[in-house]
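Okay, handing you the structure first.
Complex shown without one protein chain; remaining protein chains in place.
Think of it as A, B and C in the order they're written, each chain with its own count starting at 1.
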Amino acid sequence: MSSGIQKIEWASGFMSTLNTISEEAVLRQAFQGLRVGLVLHIEAKTAVLASRIQQAGAEVYVAASNPLTTQDDIVEALRSKVTAVWARRGEDSDEYISSIRNVLAAKPEFIIDDGADCIVESHRIGLGSVRGASEETTTGINRVKAMEKKKALKYPVVALNDALTKHLFDNRYGTGQSALDAFMRTTNLLVAGRVVLVVGFGWVGRGIAERLRGMGARVLVSEVDPVRAIEAYMEGFEVLSTLRGVKIADVVLTATGCIKAITASHFKAAKDGVIMANAGHFNVEIDVQHLEEKAGGKRLVRPNVVEYNYNGKRLYVISEGRLLNIAAADGHPIDVMDMSFAGQFCALQYLIEKGDVLGSRLVYLPRRKDLAIAKAFLRGHGLKIDRLSRQQRDYLGSF
Amino acid sequence: MSSGIQKIEWASGFMSTLNTISEEAVLRQAFQGLRVGLVLHIEAKTAVLASRIQQAGAEVYVAASNPLTTQDDIVEALRSKVTAVWARRGEDSDEYISSIRNVLAAKPEFIIDDGADCIVESHRIGLGSVRGASEETTTGINRVKAMEKKKALKYPVVALNDALTKHLFDNRYGTGQSALDAFMRTTNLLVAGRVVLVVGFGWVGRGIAERLRGMGARVLVSEVDPVRAIEAYMEGFEVLSTLRGVKIADVVLTATGCIKAITASHFKAAKDGVIMANAGHFNVEIDVQHLEEKAGGKRLVRPNVVEYNYNGKRLYVISEGRLLNIAAADGHPIDVMDMSFAGQFCALQYLIEKGDVLGSRLVYLPRRKDLAIAKAFLRGHGLKIDRLSRQQRDYLGSF
Amino acid sequence: MSSGIQKIEWASGFMSTLNTISEEAVLRQAFQGLRVGLVLHIEAKTAVLASRIQQAGAEVYVAASNPLTTQDDIVEALRSKVTAVWARRGEDSDEYISSIRNVLAAKPEFIIDDGADCIVESHRIGLGSVRGASEETTTGINRVKAMEKKKALKYPVVALNDALTKHLFDNRYGTGQSALDAFMRTTNLLVAGRVVLVVGFGWVGRGIAERLRGMGARVLVSEVDPVRAIEAYMEGFEVLSTLRGVKIADVVLTATGCIKAITASHFKAAKDGVIMANAGHFNVEIDVQHLEEKAGGKRLVRPNVVEYNYNGKRLYVISEGRLLNIAAADGHPIDVMDMSFAGQFCALQYLIEKGDVLGSRLVYLPRRKDLAIAKAFLRGHGLKIDRLSRQQRDYLGSF
Partner (left out) sequence: MSSGIQKIEWASGFMSTLNTISEEAVLRQAFQGLRVGLVLHIEAKTAVLASRIQQAGAEVYVAASNPLTTQDDIVEALRSKVTAVWARRGEDSDEYISSIRNVLAAKPEFIIDDGADCIVESHRIGLGSVRGASEETTTGINRVKAMEKKKALKYPVVALNDALTKHLFDNRYGTGQSALDAFMRTTNLLVAGRVVLVVGFGWVGRGIAERLRGMGARVLVSEVDPVRAIEAYMEGFEVLSTLRGVKIADVVLTATGCIKAITASHFKAAKDGVIMANAGHFNVEIDVQHLEEKAGGKRLVRPNVVEYNYNGKRLYVISEGRLLNIAAADGHPIDVMDMSFAGQFCALQYLIEKGDVLGSRLVYLPRRKDLAIAKAFLRGHGLKIDRLSRQQRDYLGSF
């Protein structure tokens, strides 16, 4: 069995939620005759999703949502499971966008996207086939919102990130763990005792902060939002400005969703030997460009670790400031993507069922589908919970 | 100095947020000529709030929001600080409601309430003086919602619980700590190792669950909401049905906001010697009435601990199933009430400024006031946070 | 039922280890004809131990090991359970020592001691009746060691603190919890977010540090031992000198076993409003005497909290720098004393069985008795553990 097939089977074995949620559609061949474009990170979990959609009767066309995260053995394995795949690790920008165009050339009726590049491109070329799309990242949703505002949106887009079963788990537990995983395997350094500044205390930031503490780090937190800052404070983290934080931090992790969270002033204030990495979606949070321009020297000191000689200090940057859990590890753990991809599957079903009446706007996964995913997850993990009695329901409704 | 004055001064010293927020109003005598009715638990922190409102120029009339939580030394001390107080520990229902009527007889223009008894009573008697009220509990807000739905509401009511600086902190950190405090001082038992079932994983439940784990307990969680159940699971708690939980729990703590979370079937399944307590607002979560009717015997075995002889087992109930952190300890820690009462002060200001144009409906504390409270808290605790640069604001606005 | 009897019964219900360990001795009346002097903190758990020894046939004579911790209702209840009790809350030094002399006047053959005052006094008066003693505190054991070194010791003394079932649990989990309990009930302050300096990272210090973190505090640790300092560092605590710590701490807790851990230089560096308390055995760790002499003013601001006006700042000291968990709360949780007192019972049995051949020296509880206690605890808590197979035993013995 090829390594790609192995990885896909392994992942599938731990994706009970997606498997349960998609079961009926597969049995009924519910997607028969439909074409679906899927633009996601090409690795094992994505392959499970793509396969399930194809198994439910659709033709699935796949491209990568990021040129650097494609795993070639998965591409190989996926060729036998979906209609077409265009992806290659390390493809350049041209090849990247042309792969997406290949997907669109198949005239998909539905798009499953990560980052909205495919959605945006479909609008740019004025593709008429698309009846709806689903987008899973905050960043992609923001782009769609901007299109909606300008009344440029041509079909409904499900803001999947807003599903409870997505955003409550994916960023907090998924990135929380995988960022740690990436840091440890990239540096071989002890987390215990290290002073780590987490910049940003949103879901990603707090997930990382909690896991860092769980591994024994001393965690500092900087924020721009006063309420989140108090939450960090009451969780026992040391809250301070980023500038004061970098003066004492051994490691700096950004999770702000914003540009230049770490920039010239911070580089100047940082300790010799500081290690910096980014856990936000885009590689804009650490101002790597400034280092590229101003550093006296630069060299690779470990796979994925570059040392900059800056103001007489050594500054280390992991994976060029790209999302470290994907660039330097294996992305989200399987179980987390299981729920998120069950959401993508439900979003697709929702668009198929209702797409034509939803209008060209951002829409949300219905609460009942969200709950169905949660219940499938619980069942798949052998967890039983309570149900309200009629008397209790009456009481809660009586206020 | 009397014990009441001592306690009030001690509390005031740790209520920098309320003190900062109210500073200008006090200086400007902003409430001059207004009458404010205040119906809250009568203890030191409340006295600080009442005093600040009076210091800002208002006449303040005070009654208790719960007959059992009044501290008589605070009542005594408060007499010299506000216009009038009607409260006495252990007052009966008649005295309780007549105290509230005394407050209303003063024809207050604004009401600050906890549980909505005063708001409801003002409607019942058709009091015309009231121009607005603020209510801090979920339970009270639910009652107001019901009134709004029936179009019975006669003035605007601020749903203070919805302020971020209230609900993100009060239930999670406040009840989280004080429930532990109450359990420890009531039982003198070790928390470490004990198997504790937390029924309900809302803000209160998760606050308690985290603190219990922080003290070394093995924590079980039961829930009716599938999404919350997964959150509990991913936080590492053992998730199970209440019925399975009571079979292995040494301690059961309810935090559901619902009736009969623990009832006959659970009493029957429980272990001999189980200790039960409630952290929800009302004493309806543990079906104490069933025990009163069916238990073979009952005796007080420690202050605040009653033993029921039930089906040949000993079942212990703390404080008759009332909110244990108030009934068996000192309520929320000072710092938490500091933020919540800063919210009450802001709500009062908001009603004074805008009450006449808000309409007779549930309204919310404006975001800028919420942020002002958060910033005052940070300043009072010596915490400095970041500010977005213009470039960063532009970036975030550019999507 | 009197409050003393209530408390003793409640405690006894959670002392399954002592009850199991003492069962056979009680059945066999194993201590028939013996006189035992018992000098411990007079509260409910001690009463359970005293009663069990008397129930096993001995005459038990009781005095207090600390004049401030005696609970009068327990004294009252104890009179009906043992041969004689001499103790009163708030007795002065003369009454304190005369109570111990009363115990010795009964010519006990065995002494159970806490702090070694009774052991020392028995030597001072040259009492010939004593055949052995057991001492449970590190401090008391140090005093006995000094006597042994000077060859002044006249009978064997069991260093009970060295039993695994004592020192691994008592200080870490017992003081860890009860110090938190005392802090919370004394101050009504939120632990979450507070900056707490723990001075000393021995068993007590680490127990407190872990529980503080579990309640959300930001914990600083100072130490004199480099290895312990690294342990604190790797547990994620901020390690610094006491002097730097007091400059940022909201709360300072001492657990060093040494004098003047906090003294003039620290008072000078401390923040306005700092709260100081001691979790070590003696009230020598915080230099309260210096404050008494140099402070500009002093007043009680809450029960057990004194405010000193020092260098223009307010410094708060809990319970005059005495052991806060005993002075300001209820001492160790019941379950912890259960194991420790099972140890005292075993020590007494050991002295009865072997005292005459042990020699006049410090001796240790035999490993098998220590294990018997541990096994009784496990059984009493319904915990089952593994046993090595013969093959496994052979393997471990084969190296």
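Assume a residue touches a chain if its C-beta (ideal position, glycine included) is under 8 Å from a C-beta of that chain, and two chains touch if they have at least 3 such contacts.
The model shown is predicted, which means the values in this text are computed figures rather than measured ones.
> What are the shown chains that the left-out chain touches?
Taking every chain of the complex into account, the missing one touches A, B, C.
> Of C:F14, C:F110, C:Y308 or C:F377, which one is in contact with the hidden chain?
Checking the options C:F14, C:F110, C:Y308 or C:F377, the one contacting the hidden chain is C:F377.
> Which of these, C:M234, C:A269 or C:V301, touches the one chain of the complex that we don't see?
With C:M234, C:A269 or C:V301 as choices, the missing chain is touched by C:M234.
> If you put the missing chain back, which residues of chain B would it touch?
Missing-chain contacts on chain B: residues 190, 192-193, 213, 216-219, 230, 233-238.
> Name, in rising order, the residues on chain A that touch the hidden chain in the full complex.
Touch with the absent chain occurs at residues 1, 3, 6-7, 9-11, 13-14, 44, 173-174, 176-178, 180-181, 184-185, 188-193, 211, 213-216, 273, 299-302, 305, 329-330, 333-336, 381.
> In the complete complex, which positions of chain C touch the hidden chain?
139, 142-143, 145-146, 164-165, 168-169, 172-173, 222-227, 229-231, 233-234, 239-242, 244, 257-260, 284, 339, 370-371, 374-375, 377-378, 381, 383-389, 391-392, 395-396, 398-399
Note that only the chains that are shown with their structure count from here on.
> Average the CA atoms of each chain to get its centre, and name the chain whose centre is farthest from that of chain C.
The most remote chain is A.
> In whole angstrom, what separates the CA-based centres of chain B and chain C?
36
> Report the inter-centroid distance (CA atoms only) between chain A and chain C in whole Å.
Chain centroid spacing, chain A to chain C, equals 52 Å.
> Could you pull out the residues of chain B that touch at least 2 other chains?
173, 381, in rising order.
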